[in-house]
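For this view, one protein chain was removed and the others were kept in their places.
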Amino acid sequence: MAGVKLIGAGGYGGLGMIELLLRHPKLKLVTLVDVEGVGKPLSAMWPYMQGYCDTVIVAPDSPQAKDSPADVAVCATPDGVGQITGPVEVAAGRKVLDYSGDYRFNTLDLYRDYATRIGRDVAHKAPDLLKQSVYGLTELHRREIAKAKVVGNPGCFAMSCILGLAPAVKNRLVESVGLVCDCKTGVSGAGKKPAAAFHYPERYDTSNAYRLTGHQHVMEIERELSVLAGGPIQVTFTPQVVPMTRGILSTLYGRLAPGATQGAMLEAYRAFYGNEFFVKVRDFNEPASTGDVRGSNRAVLTVACDERTGAFRVISHIDNLVKGQAGSAVQNLNVMSGLEESLGLDLPGAHP
Amino acid sequence: MAGVKLIGAGGYGGLGMIELLLRHPKLKLVTLVDVEGVGKPLSAMWPYMQGYCDTVIVAPDSPQAKDSPADVAVCATPDGVGQITGPVEVAAGRKVLDYSGDYRFNTLDLYRDYATRIGRDVAHKAPDLLKQSVYGLTELHRREIAKAKVVGNPGCFAMSCILGLAPAVKNRLVESVGLVCDCKTGVSGAGKKPAAAFHYPERYDTSNAYRLTGHQHVMEIERELSVLAGGPIQVTFTPQVVPMTRGILSTLYGRLAPGATQGAMLEAYRAFYGNEFFVKVRDFNEPASTGDVRGSNRAVLTVACDERTGAFRVISHIDNLVKGQAGSAVQNLNVMSGLEESLGLDLPGAHP
Amino acid sequence: MAGVKLIGAGGYGGLGMIELLLRHPKLKLVTLVDVEGVGKPLSAMWPYMQGYCDTVIVAPDSPQAKDSPADVAVCATPDGVGQITGPVEVAAGRKVLDYSGDYRFNTLDLYRDYATRIGRDVAHKAPDLLKQSVYGLTELHRREIAKAKVVGNPGCFAMSCILGLAPAVKNRLVESVGLVCDCKTGVSGAGKKPAAAFHYPERYDTSNAYRLTGHQHVMEIERELSVLAGGPIQVTFTPQVVPMTRGILSTLYGRLAPGATQGAMLEAYRAFYGNEFFVKVRDFNEPASTGDVRGSNRAVLTVACDERTGAFRVISHIDNLVKGQAGSAVQNLNVMSGLEESLGLDLPGAHP
Partner (left out) sequence: MAGVKLIGAGGYGGLGMIELLLRHPKLKLVTLVDVEGVGKPLSAMWPYMQGYCDTVIVAPDSPQAKDSPADVAVCATPDGVGQITGPVEVAAGRKVLDYSGDYRFNTLDLYRDYATRIGRDVAHKAPDLLKQSVYGLTELHRREIAKAKVVGNPGCFAMSCILGLAPAVKNRLVESVGLVCDCKTGVSGAGKKPAAAFHYPERYDTSNAYRLTGHQHVMEIERELSVLAGGPIQVTFTPQVVPMTRGILSTLYGRLAPGATQGAMLEAYRAFYGNEFFVKVRDFNEPASTGDVRGSNRAVLTVACDERTGAFRVISHIDNLVKGQAGSAVQNLNVMSGLEESLGLDLPGAHP
């Protein structure tokens, strides 16, 4: 049994972690930290948790937070928090898993580019820890994750795109130029803070693209794909919001490499993900939707190349709050804690 | 460990049961029966179950169904099926839990009235079993349920109304004449079969009342309340559909009995449900919504009498597919199997 | 052709007015006033208006606002604005129609009670104008509205309840004690300002009651019904939000007066509203939903008494932003301007 200290407990990312740990046989929440709701049970902020999680929230700098008996600290916090908290947690003997971009890049150069893009201070506050950090896409990096002190949990869009492109890129079945990630997300990806664009009357029956100058998730996608390809890869990335609460539907395009076919592509995807518990590969004529992954830690990848036009096409379906965030985080915590990777995660969501 | 045979596995009521049993430590699905999808895994019909429930569906009259090693049979089937299946299952040594109205009334007279109302044959096919049947509202009848051969699981609307009215009626804090149940349900209450009224473009942004001549659930409400009151009780019942998938919001009205106050009412509700794991009582100014119970087996009751006008008012919130159906069914199965009542049910839903 | 000065142009109530006036043959927007977006075209705030309404917004105290050539001023503003603006507009020779509660009560006593309930200063800023104000429920007061200087447009909930109860109360077919208004509204009723309760992920699939201590609309309902009844009437009022953008479904209950029947009730409603263009009466078994009135200025009233239980029941359906706000306002402007009452309003909404 490993104890978890959850920092940023009251956001959607924190709630997702709490929900999963409540049913986890070997990981246990021991400390809830937040800057809102301090001194009150979590269930005062979120009544649906009454009787399930009445743990009192403590402040980040409180003795209870500092002296937490936890083995792992989860930073379910926005950019900038984890790079301050991380070294403190590590010094206290805890491994760290961070939800933000603070530990997704393990060089100062890459972090500088990322920070520039999101308009933050380009100087990382924990450069030594950054260099040791591991990108938490479990299917690609589980060995390093098992040994890591600090894991940077992937962005939700990035998770859907990297899983959806990795086999084609790795096997050079798609041309390296001209990759497109057309991504549609549900609104929960933006968090719990109200905003005009997510006000119910403005969002119902309304879809739109946003951040067309470049979403920050594109960087981790390109970094991971470049590693897989053994050379630089760029992607055109279009984030879009559709009136769902949960789910990402990423439609991924490129040009088929010479000789590549739908059949070969499907085979490559099945081989690549053959033993993966959380990735399912489907042929173009098999049913798939974001509804199939709602509430579960699964990614469903539909291989649907268009040989007529020479287009590579894969459709990636995840729940942005599970495989795209808290589920992936628990998957990493399992690996970091020496537990079976699927522990506490091997259940479907509720339907409908 | 008790084995469960699930008849009608492929409907929403069947799925709800499967989802709950997949995480249940002591109840195990051993046989899935349906008339659709026979010979294929359940996950062929419902892809989200791939890898979680790939059990092959068998026909009702197949040897696998008849010779099932199950201890309990759950009829997640429409009216009329359970009264044919019930005696066969009991003869095979299985206890029976039925989702429909087939075993909600334990006299032939009451059943005749009910059958008349829903336009079915008034002659019950298993009159002996009917007389032994127990109404499966666990909070009111757990002792009889523990010993029952056959349990009739309550209707979803009825569950919300009976729980919401019982303490007031029992304690005579509300006048017996003039009770009103204004009930709003999500669309999943109508099942998985497509219909014009539930076609997405016709249902989004649209609410309406229906069956204004009288919904069949009114009968079980009146029967249970009359027993509690020790005299005849009638209710005016208005079923309404709102554009949600899950959830029932029942607003219950009446006239305060002489001397009854908001304070006394709240106290009576807290006393009545003091030890109940699945019923939470809230004061008029505490937050509550159907979102608080989505995905959980909980009923939240807000006591909000209007002393100015002399009105009794309680607002009852449940998830129609959990406390209103499969969750309540598992709660009953636990009791029928001698297990702790909350086993497998003590988790919140996923938010948002 | 009459000119309209619209104060509070950029809220949902302002937009509704603009949409209706764009297609109105005799009323013309001449001045748009707001405190947001001053100096920019309305379409800069609301891109869907580009090319349709590019009128530049002016500040309340600007010369363009003061010297507007308008004949009528519409205050699509929150409580408190109209009582300051009203006298100035009247002094400038303009009639005034106000959306808020500022002119819904024509005595200082009633206003004091109302102001107390909503936590505002109990001293009305324009007491003389208040006394001359007319309640803008056109079907009940069109003669006074035609002559009024100042009209207080009804609250959206109040519109649905008063229309739904008036014939029964007037004809004494319902008992005067025990009236209940169970009202469900779409989210747009709360306006354009984001809030946690209306954040898309918190609102989808979620219904709840609110302000259970008493919603301010109850006062105008009781006042109007008392006038019709010739004696004091109280109602128990439960406001609820359901996940729709537009629409109010008000289910109205009471006890049938001795001898009152469904047949007599239906007849009374048909007689009361026989010639009304914007009110349709339906029998209990005729289809009706909020979808039928979405985008139109119509109220649909379903008479569905329950003779078995002695309950009076009428279901009232309106679009909260049309018959509940801007449509009703245009109806009043037509009357105030000596135009045909249905001008610019005799169109259905778009379906689906």
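Letters are used for the chains, namely A, B and C, taken in the order the chains are written, and counting of residues starts over at 1 for each.
In this section, a residue touches a chain if its C-beta (ideal position, glycine included) is under 8 Å from a C-beta of that chain, and two chains touch if they have at least 3 such contacts.
Computed from a prediction, not measured in an experiment: that's the story for all the values here.
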The omitted chain touches A, B, C
Thinking of the whole complex, not just what is shown, which of A:Glu36, A:Asp205 or A:Glu340 touches the missing chain?
A:Asp205
Any idea which of A:Ala2, A:Leu249, A:Met265 or A:Val330 touches the chain not displayed?
A:Leu249
Absent-chain contact - pick from C:Leu249, C:Ala288 or C:Ala311
C:Ala288
Hidden-chain contact residue, picked from the options A:Ser62, A:Gln234 or A:Ser337:
A:Gln234
What does the interface between chain C and the hidden chain look like in terms of residue numbers?
12, 15-16, 19, 22-23, 46-53, 188, 192, 204-205, 245-246, 277, 280, 286-288, 291-296, 298, 300, 321, 346-352
Considering the whole complex, not just the chains shown, which residues of chain A touch the missing one?
177-178, 180, 182, 184, 186, 201-202, 204-209, 212-214, 234-236, 238, 240, 242-247, 249, 251, 253, 255, 284-285, 287-291, 294, 302, 304, 306, 308-311, 313, 315, 317, 352
Which parts of chain B are in contact with the chain that was left out?
12, 186-188, 192-196, 198-205, 243, 245
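Just so it is clear, only the chains that are shown with their structure count from here on.
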When the centre of a chain is set as the mean of its C-alpha atoms, what distance in Å lies between chain B and chain C?
39
Centroid of chain A to centroid of chain B, CA atoms only: how many Å?
37
Where in chain B do residues touch two or more other chains at once?
204-205, 245-246, 287-288, 291, 294, 352
